[in-house]
Structure formats: C-alpha cells, structure tokens
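A single protein chain has been omitted; all remaining protein chains appear in their positions.
Chain lettering (A, B and C) follows the sequence in which the chains are written, and residue indices restart at 1 in each chain.
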Amino acid sequence: MMLPDPASTGLARVRKIEGSALGLRTPAFAPEEGAGDLLEVSLGPHHPSTHGVFRMDVVLDGERIVRLKPVFGYLHRNHEKLGEGTSYLGSMPYTDRLDYLNSMTNNWAYAIAVEKLAGIAVTERAEYIRVILAELSRLLNHTCLAGFLMQDCGCSGTPLMYAFREREKILDLFESLSGSRMMCNFQRFGGCRVDPSAEWLAATRKLVDGYGAFLDEFEALLSGNEIVMARTQGVGRLPAALAVNAGVTGPMLRASGVGHDLRKVDGYGVYPRFNFRVPIGREGDVYDRYMVRMLEMRESISILDQALRGLPGGPILDPKSKQRGLRPKAGEAYGRIEGPKGEIGFFLVSDGTGNPTRYRVRAPSFVNLTILEDLCLGHSVADAVIILGSIDIVLGEVDR
Amino acid sequence: MESPEALRDRLLARFPGASLELVANGSPSGQVSFRIDPAFLREVARFLRDDPELALDQCSNVTGLDSPDREVVETVKESQPGAPGGPPVVTERKQTRIAPGHLEVIYHLYSVARRHGPVILRARTGNRTDAVSLPSLTPVWRSCEFQEREVFDLYGVVFEGHPDLRRILMWDAFTGHPMRKDYVEPDDYEWEPTPHGDVLAKARRHYPSAAAPGAAQPSP
Amino acid sequence: MTLLLAVLALVCLVPAVAAVLVRNLIHSALLFVLAWLGLAVFYLAVGAEFIAFAHALVYVGGVSMVVLFAVLLTRPGRVDPLPPPSTQRAIGGVAAVALVASMLGSSIFWTRLPSMEPIPMVSLRRLGELLAGPYLVALLLVGLILTVALIGGLLLAAPRRPSEGGDA
Partner (left out) sequence: MILAAAPASPADAWLERAPVLLRDALTGWLPDALRPWVAALLSIATILGVFGLLFAYMTLAERKILGRIQNRPGPNRTGPFGLLQPFADAIKALTKEDIVPRAADQVLHFLAPVVLVALSLIGLAVIPFGRNLVAVEMEASVLYFFAAGAATELAIFMAGWASRNKYSLLAAMRALAQLISYEVPLLLSVVPVIVVAGSLSTTDIVAAQGGWAAGLWPHWHALTPWGFSAFAVFMVAALAESNRSPFDLPEAESELIAGHLTEYSGFKYALFFMAEYLGMAALSAMAVTLFLGGWQAPLAVLEFIPSYAWFGVKLLLLLLGFIWIRATFPRLRIDQLTRLSWKFLVPLALVNLINGGVWAATADWTGAAAVVRWFISALGVVVPFIFLARSLSAGYGPRTYRYASP
C-alpha cells in the first residue's frame, strides 16, 4: 500500500468558513492515530463514472475517503478567450459546446446576456418557443441524469437505456427543428432562428403527452427500489446554508431545501405567465437530488403543455434586431437563466467594437463542483461516484 | 433593494476612509457596480453578506478583467509669452504616455434569501506585474473558491487568504496567464517538439533555450 | 503408498519452509495455503475424507482469508535500515533449528504409541453421532473457547478512535 506523506499532499489542511457554522464537519486528519494505511487513488481521468475527462485525487482509509481533490481542465480550450476574438453572433454556436446536453439553454442564456447588453427586445412568439425548447432541454437533461445516476449505482445499463430512449425522441425534435441534434445553435438576439412548423408542434405535443407515462414507469421501477434508497438516502448531505454560500444552484440547491428557481426569482422570458411549482427536498442527499429532478420534470411537462397551448403567432425575430455586425455601446451586462444544471450566466463587457472585450461564462457545473470534497468526506468510493453523479456535471462546461 | 447611490452612501458611512466609487454602465442593462479599495474589500463583502437588509448570501460569479498598459496620446497645450503686449503663443504638442494597466476582479452578488441583485463589486490590482494581490473572498463565500482559482490561473491575480490557490484549468507546470490580453499563444502545441522540418523550426522559435540538440525537455 | 506419502510430505513441507523464508508476506500466506492443501490431500490419501474436506474448507476457505486480511490491514512496522549482522543471524538460525529439532525428536522418540494395530475406519455417520453424542460437551466447550478468543482478539485489535463516530 502506498502511504502518502501528509505534509506533501496537504492532508492536514482543514477548511472552514468564517462567521457561521457553515462548515461541514471536516474530519481533522491525524495520520498517526490508528487510521490504518492510506491509499491514494486517482479516480480518473479515464474512469467509467467521472462523466468525461475528470479526475478525483482521493486518499482512502480502507474505503473511507479522507481527502478528495477534483482535478480537471483536460477539456480546457479557453472558451472565454475564443469569445473575445469572435463577434457576438459568432460565439452563439460555441455556447452549444459548453453543456453539450443542453445547447438550447446555453444559447438562451447567451442571448439574454447580449439582449441586456444591447437592449434588444424579444418577440412574443420567440419567447414562447424559447420556453418550449428550454423545458424540453430540461426534460432531456434530467432524464439522462437519472439514467447516469442509476448507472453509477451499478445498474447494468437498464435505466440508462430507458432514459436514452426518451432522450432520442427529444433529440429528434431538436434535429428536425434546428438541423442538429445536440449542437443546435438556435437562439438569436431578439428571437430565434427557425419558426417551428405545425407538424413540429404536433410532434412535440405528442411527446409531451406521453412523457408523464414514461416518468411513471421510470419512477415505479426506481424511486421505491430498496437498493436505490439504501444507496442514495443519507449519502452526500448538503446543508442549505452551505449550499447557498457555495453558490450551488439548480436542482442541487433545491434538493437542500432552498426554493430558489430563477424562473420564479428573475421571472425572465414569459415564465411568469405559466403556472408551475418548485419542488424542494429536505435532506439534501443524493436521493433528494434525484427526486427533485424527477418532480421538476413533471412541472416541465405542465409548462410545456401551457406553452404549447398559448403559443401566439407573429414573427420569431424582431426585424429591427441586428445579428451580424452587432456593436453594442460600451458597457457590461450579466445575464442568467435557470439552466437544467443550475444558474448559467454570461458576463459580457463591450468596448463598442464588434467583439466583446470580456466574455465570461458562469457555468453551473463548475461552481457546483466546489463542494464535492465536503460531500464526499467520510463516505466510501462507491458513494463518491454517485455523489459526483448527483451533482450533474458536464465537462464541456466545467473546463470551458 | 435600496438604490446604488443609497447603498454607496451607507457603505461610506459604515467604512469611513474606504475609497468607494460607483462605476457607471453605458449599456442598457444598467448594472452599476462599486469599485472598492482592496484593503477594505473583505470587510465590505462580509458586511454585504451579513447585513440583514441586503443579505447578499450568494456570490454568483467571479470574473477577471485585464486592462493592459496602453499608450495614451495627449495633446499638451503650452503657452509661451508671445510678442510683448500680444496674446501668448499657444503651441500644441502631442505627447504619448503609457497609462499603466491593471487587473480587475468583479464579483456578482445576489441574495437568495431576499431575492434581489445583482450587487457588483470590483477591485483593481496595482499593476499587472508585481502588485497583483487582492484579498480573497473565499472565506466569505465558498463559491469563490474555484472561481478565484480560475482567475488566478487565467489572469494571474494572487488572492491573499485563499485556502488552496493552485492552477485549476491549466496544468501545474504551465507558465503564463492565457486570458491576459497580451498572451501570445504558442506556435506548437506539442509538448515535446517533434524533430521534423517545420515543426522543429517552429519549436526552435518557441523554445530557443531547448532547441539545442540533446536538450531533454523544453522549458518555456 | 509410501511414494505418495513422500510426495505429499514434499508438497506440505516445501511450501511451508518457503513460506518462512520468503520476504513477501502475501507470498508466504499463499504458500501456507498450498501447504494446507497438501495436508488436506494427505488426509484424503489415508482415507479421512471428512477431515480432508473440512480441513480444506476451514483452512483454505476461512483461515487463509483471515491471514491475508491481517497482512493487508496491518500497518507495516518500521523496517530496520540494516539487516542484523551475520553472526546474529547465524546464532538465531542455529537456535531455531535446535529448538525445532529437539521438539520433533522428543515427540518422535518419547511418544509411546499404544499399538500398531490398524485403526478402524469410522464412517461419516458414526463420526457425526460421536460428535453429537458423547463428545458434545467437549465440542461445545471448544466452540465457546474459540468464540471467546475471537471476541478477545477483536477487542484487542479494534482501533481506538475516540473522536470518531457519528454519521460517518
């Protein structure tokens, strides 16, 4: 067995947050006190459960984790620097590659930031289409996540395959609308690129109507499964105060019992017109994170139903809005929306030229990873894998 | 939430001696920000977090911003006494001057409890070379931990009091800060130069010290 | 038969000696497993089927696991920077050989075997009846002593973590 030197690996570092009892109980690490042999294992970057090229530098006492450092950047291509060298419109397709499961919401977040920066209004019909696509994207993301999470729990692919069957249907919709399954490049400043046809809307309606039945089936198989509950309940508890302080957003924050949903808080787009609820958890453990997403999908179905029914006519793009050669006045804007993984925001600084001087992506996966170590300490390797799975990261977004 | 001006006044009253400046925003977004003296940054941040009316409990976004040194061309008017009795002769002379650059860190604060925001804080380093330290806000908001590491990695701002300031996206042996405006990207992305014609020539240009045959490892 | 016994003796003794000599603890544990297996085959060769299989089950299946676990879980002690001087090693070797030889010799020369009559074959059923009948108390006592020893060993070996516990 390998014995890491505690001084060199920084094991003795105890992290604490000032001012309040926010800090999780970080086991004070004392290598000389009967802790047994320590084993330093590098989980990743080539590991089946790290959801991409991601590494966890883990120090184990038996199977108990006494230190865990996330290491990433393997997919780093300096997305933000690319944004500085590209026109405002030119960055739109790049945003697809951030969270490559949810290009629709990435597009929307970027569009909102630019619209704020340049003061562009969005047409009514486009707002509805955006909501429809964003909620489809949310369904897609949460379904996939549930499948991946179950895979991390050790299911032999069955839930994942069920999830992917539904994902394919949504991807087919995206493809028939935007021409691409995953890299949609769909939103524009002040609206969107293609007007959905009546057939597309009918197909979407069919999918939305059938999705509840899929969720019922999925939940009947998994949510009450004894082993799933035993594996996920009480694992990776995240207290609400720490979650807020650590900038955790999205379903993960809500699982900890904080009813914070930007669709309600910011009320962007036309979300205030829809009637939906925000499910929140109590324990903040992996099971809550899973269940909050399952319940959120039900609300998404309701939103989709309302949006499809209330979809107004009219143009999808303000004819006065400018796409190419957009030169916003010097200034800055931070725009954010509630992406499926949490708050996705874009911070843009313009100096009056055609390219932004600063193009910053606030990626939810990246910020949510901050507390990975706190969640995993004291748990076993098997738990670390599902805790990571329940955080829901996409490395395209973490590494940028 | 109170208006930015009112907040500025309140902060100034609470922290006398702090230089606090309201930075206007030319864009329609209207998101104004506060530029704060780094010496007071952490105190102000903690006040903003703990003040019951503001309760800015979430630091959503941490961003670096690079303003390189730039040449400023100024027109200097010099008046010399002209002919006696007559008006002084004004000569205009163009003078170029190097305005020192700086690195800036921007924090976007929101309140989850009271559902308002953003309140934007900015702090500047002294310059871009040796005085690049700023106080870390990670002790105030955990969400700054990785984001400040990223700013350190990509911009080179050193955060005092950060618990674990290491590179986060680039590898540990990397030198330089790629998000700075004056960063020049390498000609060759191969870590070990391949000894083949053009690539070798490129590598020589890029790693002059290692170009000598037999050099084990290029050290950029 | 003698040839078979000689081969079996080799199969038992060579791994046993090797187990003592090799430096790698895991290797010596596995060599012991081999020696135990040889012993099981020996029992089988002399017709004690039950003992042979029970021996394999308990030693190969159970004891070896515990030994391996113990080897893996114990913290390697401080390794001496230098091996002891050769004179010391020689003295230690001679002492060990003398000790073993005297024990073996005494048991071989001074043990009085009651008779050289062939031992009657005991059927498995008879063995079970004997163990569950006349020797039941003895069997239970052995079980009790082993249980007490096991619990005692656990208590002694359990790591003391005063501040630990809770929801770990």
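Heads up, the rule we're going with is that a contact is a pair of C-beta atoms (placed from the backbone, for glycine too) under 8 Å apart; a residue touches a chain by one contact, two chains touch by 3 or more.
Keep in mind that what you see is a predicted model, and the values were worked out from it rather than measured.
Enquirer: Wait, the hidden chain, what does it touch out of the ones we have here?
Expert: For the complete complex, the undisplayed chain touches A, C.
Enquirer: Who touches the missing chain here, A:279, A:364 or A:396?
Expert: Within the whole complex, the residue contacting the unshown chain is A:279.
Enquirer: Where the complex has a chain not shown, which of A:150, A:184, A:317 or A:337 is the residue touching it?
Expert: In the full complex, the listed residue that touches the missing chain is A:150.
Enquirer: Which one, A:79, A:167, A:231 or A:362, makes contact with the chain that was left out?
Expert: Spelled out, the listed residue whose C-beta touches the missing chain is A:231.
Enquirer: Please give every residue of subunit C in contact with the chain that is not shown.
Expert: Listed in rising order, the touching residues are 26-27, 30, 33, 40, 49-50, 53-54, 56-57, 60-62, 64-66, 68-69, 72, 123-125.
Enquirer: For subunit A, enumerate the residues touching the unshown chain of the complex.
Expert: Given the touch definition above, subunit A has residues 1-2, 39-41, 47-49, 60, 62-63, 150-158, 161-162, 165, 223-231, 233-234, 254, 259-261, 264, 277-283, 287-288, 291-292, 295, 380-383, 385 touching the missing chain.
The rule is short, and it goes like this: only the chains that are shown with their structure count from here on.
Enquirer: Any idea which chain sits dead centre by C-alpha averages?
Expert: Most central by this criterion: A.
Enquirer: Using the average of all C-alpha atoms in each chain as its centre, how far is it in Å between subunit B and subunit C?
Expert: Averaging C-alpha atoms per chain gives centres 71 Å apart.
Enquirer: Can you compute the centre-to-centre distance for subunit A and subunit B, using the mean CA position of each chain? Integer Å is fine.
Expert: 28
Enquirer: When the C-alpha atoms of subunit A and subunit C are each averaged to a single point, how far apart are the two points in Å?
Expert: 58
Enquirer: Any idea which subunit A residues touch subunit B in the complex?
Expert: Interface residues on subunit A, with respect to subunit B: 10, 13, 15, 17-19, 22, 72-73, 76, 78, 80-81, 116-119, 242, 244-249, 253, 258, 260, 265, 328-336, 343, 345, 347, 349-350, 358, 360, 362, 366-367, 369-371, 399-400.
Enquirer: Touching residues of subunit B toward subunit A in the complex: what are they?
Expert: Those in contact with subunit A are residues 25-29, 31, 46, 49-50, 57-61, 63, 65, 106, 108, 112-113, 115, 118, 120, 139-147, 150, 154, 163-164, 167-171, 178-179, 183.
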